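Right, one structure below, let's go through it.
Every protein chain except one is present and positioned as in the full complex.
As written, the chain order gives the labels A, B, C, D and E, with residue 1 at the start of each chain.
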Amino acid sequence: MKLVIAYIQPERLNAVKQALYEREITKMSVTNALGCGQQMGYHESYRGVDVEVNLLKKVRMEIAVNDDYLKPTIDGIIKGAKTGEIGDGKIFVLDLHECIRIRTGETSGAAIG
Amino acid sequence: MKLVIAYIQPERLNAVKQALYEREITKMSVTNALGCGQQMGYHESYRGVDVEVNLLKKVRMEIAVNDDYLKPTIDGIIKGAKTGEIGDGKIFVLDLHECIRIRTGETSGAAIG
Amino acid sequence: MKLVIAYIQPERLNAVKQALYEREITKMSVTNALGCGQQMGYHESYRGVDVEVNLLKKVRMEIAVNDDYLKPTIDGIIKGAKTGEIGDGKIFVLDLHECIRIRTGETSGAAIG
Amino acid sequence: MGNFTRRVVPIAMVLLAIGMSPWAMAQDEPGAAEAIAAAQEQMQYNANVLWTCVAAFLVMFMQAGFAMVEMGMTRAKNSLNILMKNVMDFSFGSVAFFVVGFGIMFGATNGFFGTSGFLLGDVDWTADDALAQWPWTFLIFQTVFCATAATIVSGAMAERTKFVSYLVYSVLISAFIYPVFGSWAWNGLNGDFNGGSAGWLEGPEGGQLASMGLPAFVDFAGSTVVHSVGGWLALAGALILGPRIGKYGPDGKPRAIPGHNFGLAALGVFILWLGWFGFNPGSTTTANGEIGYVAITTNLAAAAAAITAMCTSWLIFKKPEPSMTFNGVLAGLVAITAPCYTVSPVGALAIGAVAGVLVVFSVLFIDRVLKVDDPVGAVSVHGVCGAWGTLACGLFNLDGGLLYGGGMAQLATQFIGVVSAFIWAFGAGIVLFLALKYTIGLRVSEAEEVRGLDIGEHGMEAYSGFQIFTTQ
Amino acid sequence: MGNFTRRVVPIAMVLLAIGMSPWAMAQDEPGAAEAIAAAQEQMQYNANVLWTCVAAFLVMFMQAGFAMVEMGMTRAKNSLNILMKNVMDFSFGSVAFFVVGFGIMFGATNGFFGTSGFLLGDVDWTADDALAQWPWTFLIFQTVFCATAATIVSGAMAERTKFVSYLVYSVLISAFIYPVFGSWAWNGLNGDFNGGSAGWLEGPEGGQLASMGLPAFVDFAGSTVVHSVGGWLALAGALILGPRIGKYGPDGKPRAIPGHNFGLAALGVFILWLGWFGFNPGSTTTANGEIGYVAITTNLAAAAAAITAMCTSWLIFKKPEPSMTFNGVLAGLVAITAPCYTVSPVGALAIGAVAGVLVVFSVLFIDRVLKVDDPVGAVSVHGVCGAWGTLACGLFNLDGGLLYGGGMAQLATQFIGVVSAFIWAFGAGIVLFLALKYTIGLRVSEAEEVRGLDIGEHGMEAYSGFQIFTTQ
Partner (left out) sequence: MGNFTRRVVPIAMVLLAIGMSPWAMAQDEPGAAEAIAAAQEQMQYNANVLWTCVAAFLVMFMQAGFAMVEMGMTRAKNSLNILMKNVMDFSFGSVAFFVVGFGIMFGATNGFFGTSGFLLGDVDWTADDALAQWPWTFLIFQTVFCATAATIVSGAMAERTKFVSYLVYSVLISAFIYPVFGSWAWNGLNGDFNGGSAGWLEGPEGGQLASMGLPAFVDFAGSTVVHSVGGWLALAGALILGPRIGKYGPDGKPRAIPGHNFGLAALGVFILWLGWFGFNPGSTTTANGEIGYVAITTNLAAAAAAITAMCTSWLIFKKPEPSMTFNGVLAGLVAITAPCYTVSPVGALAIGAVAGVLVVFSVLFIDRVLKVDDPVGAVSVHGVCGAWGTLACGLFNLDGGLLYGGGMAQLATQFIGVVSAFIWAFGAGIVLFLALKYTIGLRVSEAEEVRGLDIGEHGMEAYSGFQIFTTQ
């Protein structure tokens, strides 16, 4: 099992969800985050003082999948999130040791989907 | 060492904290998240346009524990979060490679608790 | 590759960013979180009812690094975040299985930086 | 507004002024004197209309104040619902009071309710005679007063009441419950327009009070007529509804459910403070120097209550508590509403100071002892401090107050008025809310309450996009 | 304000009052009678100034109401931008109307625009003669009306319009577009100060309307002059601008882009409701009993519209929809603006009730059929319901309304007025916004729209520190 973490542009969230649905990945968790990457920040200013903003708004997705779903998940995220411009984001994959469904107590592969 | 990630219903947070305290797990981190799982979403509408909401509000907990605390942690979360209804949430367990207390520089097991 | 997760005091964020920049670690993701650790909470009260607050505001950082950058990353975080007082925070290190840049499809070490 | 005797003053004053003008007395030319008096009466009438309308607009704006206070002191997930309740109770109330309520309150009365003047039917809307137009102005002023009483309840019943039941309640209070009590105390304010009838609390000749040798009930701007009536209805509603989920622990101890937006709550308090300058001074419905007088008593009482409420909370909770301080301001304003016209500025300071202490203890008492869940403290502010302010007339009135050597008679009347308001409003409230409970239902489902009434009742959220923890 | 014939009443009334005073008739001493009349006129004048200024201040406060409604019903990332637009259109508008607009609207006119009175140049600012000072008061009152028309557009064009283009628009509407139409319908309100000239819609002798045998156009407080003009300009702007990114799916179906702060939106609605008590009753510019009358028709129409809008949304969407209900309140207020002075309270209820239904269907029509993206419903509220209210004069006017046996003539005039407002305002809007589009550009870049105009145009955020999901 793997835990996929993806940082994407906020406005791509719906497209990513769509692409994942098409691949039958319907379970995920989302938080909002600020990210600092290759993308240049921008300047704000407040009362004449310049503020360099390099933590940009991103959406963070966390998707636990069985190994055979890893590829479709990654493909789906890329399909939905990729615009070709800097700031599109990154995907991190971690090994998932265990997964438990609280309601039933099911574990592992059975719990994930 | 393990890193336990749990998604629970927001209103169960206090109960989960309580159950963990009883098991002497007092350190944890919490963020709010949106989750999409087996639980059906609901419909909102705005100015006559229907909006399907399937990202529901969840609370995400992150708890780093020594291996011997893993079971109590999982039990505690289940005890506090389980209502038997869809949407109760999931627990993910990852291997934790290292843990460092910033204040003291302690590492591993000593740092976790 | 490693995924470094750090919980720090919110007001140390800029110092940590600074310290990481100095070590040429410029990519990271940040979310806000509530944390419960060794640090004592405090009491609020509302309309005469006491409220014990033990989930304190923290900032959560997530930094994916190549193994040779792990040490500078940890050092940087400690340099920026350490005040010596309880509540300074913790660092967790996980093994990172894979990393993909959405824009280019690059993977692993090439994608991380 | 004020008591029965009060209302005749302006006209009397004008007549007096004529008789006393040096010229009229010195010379025997009634013509010019009359013409001057007529012109002056006309001008005074126009000024009275202007003042009464401006005051009505200020009072209308209190709706915004209530909406902001109630929204700010409850949770984000129920914000839209409470806003809708505030908008709709004013809307339904305006129509219901025009169609039915005004007639019951100000029509020719048998002492217990009026029976004429529905839809302002007896007023010729096209009349050119200026003085005959007064009911227009009077109606708008009374409409916003009625709406104030109506809107008080939404705060106490916040975060769990079914929207449709609330609408039914708000029609009924505006059409019947408020006007009936109002007719007891204020029917005579309509002067000649209802043929000079009067409610039993106005102490008309041959009435109950007069036969007991008691003076008329004094409630200048409505501590009891408006606020207590609203407050006791709120108590009935909150009681029958039961507390919000999570408000009381398994051990019965109250838990904190903090309000979510104190910027709006504070704004609401300031708006209400402003509106009260329409409420109290406006109740003279007369443009003369007394506006300034009533404005002073009103302001000093509010200020004193803010100070004592803050200090009380500081002493008890070790910190100056904002939500109690805000309640304190409102408590002072409610308390001075009845006596604002009849006490001295120093008396006003005293009345406000007591209200500020009272409201804190009342909130704690209702929360901890009665275990009635009143999220914004509406019962304490409007019910309890309304009663205190009304009784205070019997103590502090320069003319007839116990502390000014006036004996017990006024206090006795005030007590009768306060008690009859409680019996009527609380009783009617219990009946109404029980009836709603067992017919269309009074409370939303548990699931809806947990998720929030905004989504359940209105299918929307108030703060779209904002990250809000909803752990309770 | 009101129609041409209306304006002379106060003065006429005073003169009448003199002639009819019993004393003046009985005795042959014109001296005293004249002195009384002069004193009364002076007092009435002062009261009129007082009322008109207070009303102007209430109307000015509507700027805050518009800002709050527009901000609350759009997304957080564009909040500062919409606030700046509201502050700046009032600022630029105040100056532009003083320098140019007032002269065009109220200067001596050829029937189509005025050509004197710029910078109030013909008024002696140091004159001591009280009556000669009226233009000061008239100017402040008219300035805030102009500003109301101007600010309507910002809501419909929200979340995508370039700031600098909006500034250009706001100068031009205040200096030219609004004043020109205003001069057609209201030029005569300036009375003797422009030598008694009149716009063609005021039906002067020998004018177009008179030659067709039609009465003067009735738009007491500006359903058409202010609101429709603003609404049709908003339509032109929203049309040329195109919808916000993401507003319509690839299939052309509208998508929801929910507003982000309904507490502020509701506050805005209440502020506007309050302000309308300056807008409508204030348009009498006379302190007399009619203030109360107009306040009642205004309030009842708003209340009725709130109720019907809520019910309509409830029927269609299965839930009482707050944003539609809030639009309903405003729709009722806009609709009653023209007929507030000339219909009965029951007529006002009917006019409001229709407006409440109309606004919901209009919003859906514009959103789904026309596919014009109007984030706050400004076109429906101000344009459509303004037209409805103006036509309603032809139906409900007690004097001349079709339903009151007055025949079709008034309705015909109203129709002419409504259509000419549409042609002028929509036409001028199309030309203006196209010109802007092809010169300095009307719309921000796509990237800026996605990130939000606050950062793009102003380099700041409205809610620093708040966690806000900006997935759309």
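Throughout what follows, contacts are C-beta pairs under 8 Å (C-beta built on N, C-alpha and C of every residue); 3 or more make two chains touch, one makes a residue touch a chain.
Every value quoted in this text rests on a predicted model; they were computed, and no experiment measured them.
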item	value
For the chain not depicted, the shown chains it touches	A, C, D, E
Residue of D:Tyr248, D:Phe361 or D:Phe466 touching the missing chain in the full complex	D:Phe466
Touch with the omitted chain, as defined above, among D:Lys85, D:Arg160, D:His227 or D:His260	D:His260
Full-complex contact with the absent chain, from E:Ala56, E:Val153 or E:Val363	E:Ala56
Omitted-chain contact residue, chosen from E:Glu159, E:Asp219, E:Asp367 or E:Glu457	E:Glu457
Footprint left on subunit D by the chain that the document does not show	17, 21-24, 26-27, 29, 32-33, 36-37, 39-40, 43-44, 47, 50-51, 54, 58, 75-76, 258-263, 266-267, 269-271, 273-274, 277-278, 281, 287-293, 295-296, 299-300, 302-304, 306-307, 310, 317-323, 325-326, 329, 344-346, 349, 398, 466-471
Touching residues (missing chain, whole complex) on subunit A	44-51
Missing-chain contacts mapped onto subunit C	10-11, 13-14, 32, 42-46, 57, 59
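Basically, only the chains that are shown with their structure count from here on.
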item	value
Joint neighbours of subunit E and subunit C, given as chain labels	A, B, D
Selected pair, greater C-beta contact count between B-D and B-E	B-E
Inter-chain centre distance, subunit A versus subunit E - centres from mean C-alpha coordinates, in Å	48
Subunit C and subunit D, separation of their C-alpha mean positions in angstrom	54
In subunit B, residues with contacts to at least two other chains	31-32, 44-46, 94-95
Subunit D, residues touching no fewer than two other chains	459-461, 467
Each pair of chains that touches, named by its two labels	A-B, A-C, A-E, B-C, B-D, B-E, C-D, D-E
